[in-house]
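A single protein chain has been omitted from the complex, and every remaining protein chain is retained in its original position.
And now, chain A:
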Amino acid sequence: MVLLFNVVLISCDKQKAKDDNINKEENKISVVKSYTYNQLKTFLNKNNNKTYVVNFWATWCAPCVKELPYFERIKKEYEDKNVEVLLVSLDFPKQVEKKLIPFINKRKLQSEVVLLDDVNENFWIKDIDSTWSGALPATLIYNKNNRKFYEKSFTYQSLENELKTILNP
């Protein structure tokens, strides 16, 4: 992920990358990818050997921010078990530059963060999961065999327990 943003960064601003100390820039991001629901949907329905933990959150959502470290820890501790974490931000599109990007850099988030920018909430909330009322935070854990959705906050323990039920049903 860091690498990907590096590529974006370098290709966007070659001159700057040359001038600046690349190491200094390495952990900072300057772009968050923005997806419509149709584009995001691919990431919610992958059919491979990996297990995906997808968290819907926003920088202004206090319970979301509180549980972010647990998702980061899952990413770190389950990376070798084929688990990937995706953080789908529902921040206001106008606040990406001002709030979301500085937040990611300040917290040094390692999981991939994307923005879901799609007005037709009434369609995609239901499409992501029929039980979701739309409240944040919410989390989807899935692989090709199992799929569970949670409209709730997690502790590290409860998140890991749920992940385990998907990994070893």
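As a convention for this text, contacts are C-beta pairs under 8 Å (C-beta built on N, C-alpha and C of every residue); 3 or more make two chains touch, one makes a residue touch a chain; residues count from 1.
Assume contacts and distances are computed from a predicted model.
**Q** Which of the following names does UniProt give to the chain that is not shown: "Thioredoxin family protein", "NADH-quinone oxidoreductase subunit I", "ABC transporter permease" or "Dyp-type peroxidase family"?
**A** The missing chain's protein name, per its UniProt entry, is "Thioredoxin family protein".
**Q** Among A:K33, A:K81, A:R107 or A:K126, exactly one should touch the missing chain; which is it?
**A** With A:K33, A:K81, A:R107 or A:K126 as choices, the missing chain is touched by A:K126.
**Q** Applying the definition given at the start, please give the residues of chain A touching the unseen chain.
**A** Missing-chain contacts on chain A: residues 58, 60-63, 90, 92-93, 119-122, 125-126, 131-137, 151, 153.
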